[in-house]
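Shown here: the complex without one of its protein chains, the others still in place.
Let's turn to chain A:
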Amino acid sequence: MRYLPLTETDRSAMLEKIGASDIDALFADVPAEALQKTPIAGLPLHASEMAVERHMKRLAAQNLSAADAPFFLGAGAYRHHVPATVDHIIQRGEFLTAYTPYQPEIAQGTLQVLFEFQTQVARMFGTDIANASMYDGSTACWEAIAMAGRITKKSRAVIGAIHPHYLATSQTMARFTGDTLVPVTPVLSADAGEDAVIAEIDETTSAVVVQYPDILGRIPDLQKIADAAHEKGALLITVVTEPVALGLLESPGSLGSDVVVGEGQSLGVGLNFGGPYLGLFGAREKYTRQMPGRLCGETVDADGKRGFVLTLSTREQHIRREKATSNICTNSGLCALAFSIHMTLLGGEGLGKLAAINHARAAHAAKRLGAIKGVELVNTGGFFNEFTLRLPGHDAREIAFRLTKRGILGGVSMGRLFPDHDEMGEGLLVCVTETVSDEDIGLFADALEEELA
């Protein structure tokens, strides 16, 4: 077998050294009735590289990939061009096949990248600090709510128009921790609903959680919500599912957010059918010791040379066990590397350009699609690269499905995201990034027009 270097000669020699008669002598502690004597039924036997590749290619061919269709999906997962450099570097074995940098003397490559990554994220978010990444945006969102509870000693969080999966993930956890979540369900309107969120804040509120831009693509007035939250002693947690937006929009940290979490998949990572992704987590410096997840810090070695280590691990499970700030162990290291390389290629100015292009492409598409008879643009108050169309009298799920029959991946239906809110069913969330051409927009518009006619 190509992944196993031991030969039969090796195995015999090693058994002899061990003093075991055969291999099953080493499994002597397994009760005889539980030890499988033959290969487990129902699985195939070993296969060559060529055969495995053929099998996997056949499965891959059963999917309609974004590259093969005009593509307009977003809703927490965004398709951006990833420079070839990114994938080349993350496949270097020194990054790909390293472990968590617990031995810093021989892990400075990973550690320096994490330090650079933390700085990049903090500056994008406008926060003092950022951690070395979380599993993804949705789990980072819950971790932020839990952290706000630790800081404020309160347990009632008000939740605005965030991604419904983020809300659902947090609700799962809250059910077990005893936190109360108060969701303010969005409606299909241009108003980003700040007042409805603010109306729910009271003295018992630990955190207010809003998304920027929100799940309908609207841009909420963060400063207004921050002021209202702070007045009642609550923290503002801002969720960013599309970090490219921060190339164009003011950073959440500069608008009063105390904690900023997000999904970093947009930069460097790719769609990957939803995972692995990259949780981003930034906060004010005074909350450092309440942060979940790994932190990389600067220090010196015995010769006084600058170097980096994982630090403040007394917050973490391997030291604190049941008293840890989180049970998190793995982060999303390789995705953080991909994000960081992409950000290094872009820089602040390049991110600004990329964001401006996204916005311009989306504005163009919104104008074209909004002009179709039977289509209303919800986001008349502005959007970044994602906006909601209202299709009065239609279930947008059905329209999205029929568009695929024409070879077009035409957005995410609000009905899939908000199944319990029938009034959202007419909404179609459309995302337009730099990867979408004028021709794609034309094909989409023509198809939508015909479907609605």
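To be clear about the criterion, contacts are C-beta pairs under 8 Å (C-beta built on N, C-alpha and C of every residue); 3 or more make two chains touch, one makes a residue touch a chain; residues count from 1.
In this section, contacts and distances are computed from a predicted model.
Asker: Quick one: the chain not pictured, UniProt calls it what, "glycine dehydrogenase (aminomethyl-transferring)", "ABC transporter domain-containing protein", "Hydrogenase expression/formation protein HypD" or "Benzoyl-CoA 2,3-epoxidase subunit BoxA"?
Answerer: "glycine dehydrogenase (aminomethyl-transferring)"
Asker: Tell me which of A:124, A:144 or A:184 is the one touching the absent chain.
Answerer: A:124
Asker: Any idea which of A:184, A:235, A:295 or A:443 touches the chain not displayed?
Answerer: If we include the chain that is not displayed, A:295 is the one touching it.
Asker: Touching the absent chain in the whole complex: find that residue among A:155, A:206, A:251 or A:388.
Answerer: A:251
Asker: Among A:137, A:186 or A:427, which one is in touch with the chain left out?
Answerer: Going through A:137, A:186 or A:427 one by one, A:137 is the residue touching the chain not shown.
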